[in-house]
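Every protein chain except one is present and positioned as in the full complex.
Chain naming follows the written order as A and B, and within any one chain the residues start at number 1.
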Amino acid sequence: MGKINWYKYASPASFYGLAGKLIPGFATLSVVLFIIGLYISFFVAPTDAQQGEAYRIIFIHVPAAWMSMFIYVVMAAYSGIGLAFNTRLSAMMASSLAPTGALFAAIALFTGSFWGKPMWGAWWVWDARLTSQLILFFLYVGYISLQAAIDDPRRSDRASALIALVGVVNVPIIYFSVKWWNTLHQGASISFTKAPTMAYTMVAGMLIMAAACWMYTIAVALYRVRIIILERERHSVWVSELMEKIK
Amino acid sequence: MNTLTWVLKRDMLLAMRRKSDVLTTLFFFVIMTSLFPLGVGPEPQLLKAMGPGVVWVAALLASMLSLGRLFAADHADGTLEQMLLAPESLALIVLGKTLVHWIASGLPLVLIAPFLGLQFGMNGDALWVLVASLLLGTPVLSLVGAIGASLTLGLRGGGILVSLLVLPLYIPVLIFGAGAVDASTSGLGAQGHLSILGALLVLALLATPMASAAALRISLE
Partner (left out) sequence: MKWGSFSAFLHMGGYAFYVWSSFGLSFALFAIELLLLSKRRRTLLKRLGQIQRLNASRESK
């Protein structure tokens, strides 16, 4: 672990400072990666033979879908750590990730819809992936509403951590059952798998866009966790000292 | 095991004293399913196709709405806090309470379902499969719902909140429950669906009481 004292940063007070130093770096990385990613999406990636230019939606749709799933898992991991070791900071990180995760789930849903309309002729198709994405969005909504409904921060942290863990255990079961349901009800089972043959530049574009979204998520989560820390610790000495300095 | 029988006896006794609760859930289920033909029209083919799904969705909602009663009474009079302090395993106590809750709110739905199935033009085999799927599925709903009920204990707007937490988790049961009846009517055989429902039940029996117990501790700390 080197010379850095990691335990020091597990306290909200010192993490507040650390996060403040990290945000500009991640934000810059995100902007740079978005520019490169968008350039590849629109100027480098070739036109698809079957789908024409409409397939370019893939460059935002797929990274958003990836991020929404990935954030849920990270959120559950933070929740698990928070429950097991009773660390306040990990609970705060979990709750600061949730809104951004829900945002990505929403983006994946409506971009899927905007892609589906020209390809399938319908705004919504009960395809296995879109349906699972919708349910994931519901899980985020449940997590956020539970957290908002409990006033006591300790209970709120622990209760939402538990529901995140229950959710993450259920995600594979839900995905499996939705897939099963989809294969049984033929007719609705048009899927993205028929979609364009992946050119190398397309994969690269998607990966870079995903990396950009990832950096965006880290920057926003750190920004939000700083706000949460200030709100929670507003009565503590270090916050009033900090306010002295700002004035 | 002693704990379990003790809780079962006590809660059954309490449930017997409140028979009206059973009827409320039951009539919600009946009214809910009767609304669908009024909404979509009496076309027999359409109703036959929708039947299993409608009965199952209604069962989901009925079992979700009855969740509020699972811990509320014991929470109000302080018994629940005593149970938390008791040396007996809280998970076992929760399991016992959930089972009784299922007997009072889930089992009646299973028993009345064939009659509702008849209203939707189901026959012979399909009705049996409907009963079997509900018999395997509704306990899962109670067990998973118990987690939501304990997390929202004593919260303002807990009833509507519990639906947001629990309904997404009910989806697999809905898919395999309604799917079992569909598979049987289309001649595929419901064996596979029913086996998966059984597996879900075993999984829920093993895992959810502990999660609910943890949730209760969080809510009452």
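One rule holds for everything that comes next: a residue touches a chain if its C-beta (ideal position, glycine included) is under 8 Å from a C-beta of that chain, and two chains touch if they have at least 3 such contacts.
Every value quoted in this text rests on a predicted model; they were computed, and no experiment measured them.
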| message | According to the contact rule at the top, which chains on display are touched by the left-out chain? | response | A
| field | Identified contact with the non-displayed chain, of A:L33, A:L103, A:L146 or A:M206 | value | A:L103
| query | Which of these, A:F43, A:F85 or A:Y200, touches the one chain of the complex that we don't see? | reply | A:F43
| remark: Missing-chain contact, candidates A:S95, A:T111, A:S132 or A:N170, resolves to A:T111
| remark: Residue list for subunit A contacting the dropped chain reads 38, 42-44, 47, 52-54, 56-57, 60-61, 64, 99-100, 103, 106-107, 110-111, 114-115, 117-118, 216, 220, 223-224, 226-227, 230-231, 234, 239-240, 243-244, 246-247
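Just so we're on the same page, only the chains that are shown with their structure count from here on.
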| message | Between subunit A and subunit B, what distance separates the C-alpha centroids? Give it in angstrom. | response | 32
| query | Of all residues in subunit A, which touch subunit B in the complex? | reply | 135, 138-139, 141-142, 145-146, 149-150, 154-155, 158-159, 162-163, 165-167, 169-170, 173-174, 176-178, 180-181, 184
| field | In the complex, subunit B residues that touch subunit A | value | 147, 151-152, 155-158, 161, 164-165, 167-169, 171-172, 175-176, 179, 182-183, 200, 207, 211, 214-215, 218-219, 221
